[in-house]
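I have a structure here, written as C-alpha cells, and I will follow up with some questions on it.
Apart from one protein chain that is not included, each protein chain of the complex appears where it belongs.
Going in written order, the chains are labelled A, B and C, and every chain counts its residues from 1.
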Amino acid sequence: MADYNPMELMICVAARNLEDGATVVVGTGAPCAAAMLAQKTHSPNLTIMFEAGGVAPFLPSMPISVGDSRTFHKAILASSMPDVMETCQRGMVDYTFLGGAQIDMYGNINSTMIGDNHARPKVRFPGSGGANDLASLCWRTMMMTPQDAKRFTEKCDFITSPGYLQGGNSRYEAGLPKGTGPYRIITNMAIMGFDEISKRMKVLSVNPGYDREDIQANCGFELMWADRLTDTEPPHADELRILREQVDPHRYIIGR
Amino acid sequence: MADYNPMELMICVAARNLEDGATVVVGTGAPCAAAMLAQKTHSPNLTIMFEAGGVAPFLPSMPISVGDSRTFHKAILASSMPDVMETCQRGMVDYTFLGGAQIDMYGNINSTMIGDNHARPKVRFPGSGGANDLASLCWRTMMMTPQDAKRFTEKCDFITSPGYLQGGNSRYEAGLPKGTGPYRIITNMAIMGFDEISKRMKVLSVNPGYDREDIQANCGFELMWADRLTDTEPPHADELRILREQVDPHRYIIGR
Amino acid sequence: MSNPVELKEGRNQLFSDPDADAARQFFRQKSRAMVNKVTTVREAVKTLLKDGDYIAIGGFGANRIPTAVLHEIARQGKKNLAFAGHTSTHDMQILVGGGCIDRLDIAYIIGLEARGLSPSSRRAVESGNIKLTEWTNATLSWRLKAAAMGLSFLPARNILGTDTFNYSAAKEILCPFTGQKYAAYPALYPDFAAIHVHECDVYGNARVLGASVSDQDLARASKRVVLTTERIIPNDEIRHTPHATFIPFWCVDAVVEVPFGSYPGNMPYEYFSDEEHLREWLTVEKDPEEFRKFYRKQILDTKDFYEYLELNGGIERILKLRAIENLVANNKEK
Partner (left out) sequence: MSNPVELKEGRNQLFSDPDADAARQFFRQKSRAMVNKVTTVREAVKTLLKDGDYIAIGGFGANRIPTAVLHEIARQGKKNLAFAGHTSTHDMQILVGGGCIDRLDIAYIIGLEARGLSPSSRRAVESGNIKLTEWTNATLSWRLKAAAMGLSFLPARNILGTDTFNYSAAKEILCPFTGQKYAAYPALYPDFAAIHVHECDVYGNARVLGASVSDQDLARASKRVVLTTERIIPNDEIRHTPHATFIPFWCVDAVVEVPFGSYPGNMPYEYFSDEEHLREWLTVEKDPEEFRKFYRKQILDTKDFYEYLELNGGIERILKLRAIENLVANNKEK
C-alpha cells in the first residue's frame, strides 16, 4: 500500500474534480478540505461558499460550523442563507458535496432515518439541513464515502436528498432543475459516475488495491461499469504535502 | 375668506388624520408636507417612509424625488423598494396618499391615461409607479385633490389603483388584503369617507365657504352624505405657522 | 382549468397558520411607535412568550444565538412550544433539556455539525413524543421569507421527488407561465423570535455583522421579537449609516443588553464558540440522569445568564475565546 490513507485519497480525487473558476458549496470536514486543496493546487480561483452566507473567505483553518466566523474570514461576501440558496437555485453554483447513511443506484441519499415509521424511527440522523437544497439546486453533486453493502443500498429507507430519483428523466419530471444531479461518488474503492440514459451508478475508475469483485461485493445493488474502466490515479506527493501541511495540519479530517 | 389657501387647508386636514405612532408611505409634494406637518405638531412619533427605501429620515427639506438623498437623511433605515413594499404587504403600514386624474365613487383612481385605446391613448399620464402597490397594500389610502366634475367621474377611463372596485366586498373578493381601502378624500370643498356597506363615497364634512350644492355640482357621480355632516375645522394658526415656516418655507407646495 | 398533472402534497402537519390576512390583522395592531424598549430577559420572556407558541431562534446552531433568552424559556418552564429547526443545534439542546418543545419543523437540529450528534436531542426526536414535520434549511428560510414578504406561500425548486417532501407539509404547484412544477411552501409567521445582534439602539434598530443566515426575514416574519445585543448604541449612530440597519425598530418588541450573550456560541468578531463546554454537553448528554443534573446546575439553578457565564469561566473565559476568534495564538500576555 502506498503512503496515504483512504480519506486522503478521496479528498485528492475530489479536489481534482473542482476546476479553476468554478463555484462550490461545502460543509465542514472532508468537502471543505477538498475545496481548500483544490484552491491551493490547480484551482486558485475556485469560489468556496457556505450555506449560512459566507462566500470566498481566506479560510484560516477548518470551520467547525458552516456558519462560524471562519466561513467569512476576509471573505468577499458575508450574506444570508436565502442569498446563497437562491444563487444555487439561479444556476450559478457548479458543485456541492453530500454525506449520508445510505445511497442507492440512482444517487438518492438518506441522511434522515433508519426504519419504516417516520414518527418513531429506529435511528434518527441529523436530516437534510441544507443537503436536499444543495442536491436539488447545484449543477453537480459529489459524495465522498467509505463503501460497503449496507451504505450502498438497493433502497433508501428515506430519500432525504434527490439523486436521479427513479432513474431516466424522473428527476426532471419531478420538477427539479434540468441538467442537475449526482456527478461523482468517490469511495475508498472506486470512483463512480452515472449512466447518461438510465442514470444508474457506473464505476469509472478503480482505486489502487481493489478490483471489480471488491467493488461489487461492497455494494448492495448491481453496478454498471464504464467501457473504458481506468485505474484511479493515486494522490501525488504534492497533493499530499499540501493537504497535510496546509489544509489539515491537525489531521482533524485525514486522521479519521 | 380666511387667511389660508385650499392647498394649506387640505394639508392641515390630512395631517390631522395621521395619528402619533402610525406609519405612512408618502410621495413628494403635498403628502410629504402633510406628514411633516403631523410630525411637527401632534405626531412626533409618526414614521415616514418612501418607496425607494428611505424610512424615518430627519427631512431637511422637501424631497424632489422619493428616492433622493433627502428621503434617507439621518434616517433609521435606507433599505430597498421590495423591503418597503413588503412591509406594506405584511400589514405594517397604516396610511398612504395617492394622486390621480380621475377618481370614481368607489375611490378607484386613474393616473394612467385618458381615452379608450391603451396602445394609443389620447393623453398618457405617468401611470402607477408605486401608486397601485400602496393603494393595494397599505391599510388606509387618502387623497388630496381639487374637486371638479371631470376629475370626480362616473367611470375612470382606466383603473390604475384600486379603491373599493365595484363596491361592496368586491375589493376583497378580487384578492386584495382584507380591511384595506380608501379612507379619506380631502378636496378644496369637503372631506369624504366611504360608506361601510356599499363602499360608496360619502361626504363627512364641508369645508368653509362651500355648501352641499357646490360639492355635488362639482362631482360627476351621486355622493352619499353622512348622517351627522360636520363643518371642516379650518387650519389653526399654529398649523399654518409651522406649515409655512418649517415645512414648506419656499412655498413649493402651498404656493401652487 | 383542467389539469392533467397530478399534484402531490406532503402528508405531515402544519404547525402554524400561513394565512396572510390573519397575520396582517396581527401586524395591524402591533405598535410601530419608536419608543424605548429596553427590558430584562426575564420580563421579555414572561410577557412575550406563552405556552403553546410557535418560536424561532436567530443565528445558526452555535453561532450568534440568544443564549440568555433560551435559558430563561427553560427557567420559566414554558411548555408545548413549536420550534423552527433551521440549523438549530445548541438552541435545540437547551429547549429539549427543558422539555419545552412538542412540535418541531425539523431541518437540522440533532447534529452539532463537525462536533457530532446531541444524544438528548436525538432521544427526544426518536421518542415519538415530539411531532415532526420535515423541511430543509432553505425551505425554512423561504417559509420565513414568504412571511416577511406578507404572503401565504412561496414557490421553490428543491425537495421535489423526495421523502423530505412526502413528510413535509409542502404542496406541488405549477407555474402559471411555464407549466413548470414547483414546491409551494407555506409562510411561517412565528409567534415569538429571539435574535442576538452585535449592536442596536434602545428602539431596536439593529445591526448584525458577518453572515446573517435568515435573521433579516425572521425579524420581519415574527409577531413578537426580542433582541439581545452585545451592546446598545446611540440612535445617532444608527442614523449616521442608515443602510447598515439590518432590523428596523418596528419589528422589535424588547431589547436587552447582554454582552457575551451568544456564549457558548460563536459571536463573529467578538469571541469564538467554547468548544470545551459544548463538548461537555455532548458527553454528559449520553447519560440522561447525568444530563438532568448538569442542566439543573447550569441553567435551572442559575439565576441568569451572567451566573451561567461565571460558572463556566466568566469574562476570563471570554477573553480566551476572543483570542481564538481573533486568530491570536495565545492571550497569556493580556
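We adopt the following convention: contacts are C-beta pairs under 8 Å (C-beta built on N, C-alpha and C of every residue); 3 or more make two chains touch, one makes a residue touch a chain.
Keep in mind that this is a model prediction, so the values were computed, not measured.
The absent chain, not drawn in this view, touches the displayed chains A, B, C throughout the complex. Set against the missing chain, the residues B:43, B:96, B:145 or B:161 yield one that touches it, B:161. The hidden chain makes contact, of the residues B:47, B:89 or B:207, with B:89. Considering the full assembly, C:209 is the residue among C:125, C:140, C:209 or C:278 that touches the omitted chain.
In the complete assembly, the contact with the undisplayed chain comes from B:126, out of B:44, B:126 or B:249. By the touch criterion stated above, the residues of chain A touching the omitted chain are 20-23, 45, 47, 54-58, 72, 74-79, 82, 86-92, 94, 137, 139, 177-179.
Take chain C: the residues that touch the chain left off the picture are 1, 3, 7, 14, 18-21, 149-157, 171, 173, 175-178, 180, 182, 184, 186, 208-212, 242-244. Panel shows chain B; residues 27-29, 50-54, 60, 62-69, 71-72, 78-82, 85, 89, 108, 112, 118-121, 123-133, 136-137, 156, 158-162, 165, 170-171, 174-177, 252 of it touch the chain omitted from the view.
Keep this in mind: only the chains that are shown with their structure count from here on.
Between the Cα centres of chain B and chain C there is a gap of 40 Å.
Mean C-alpha position of chain A lies 28 Å from that of chain C. Counting partners per residue, chain A has no residue that reaches two or more other chains.
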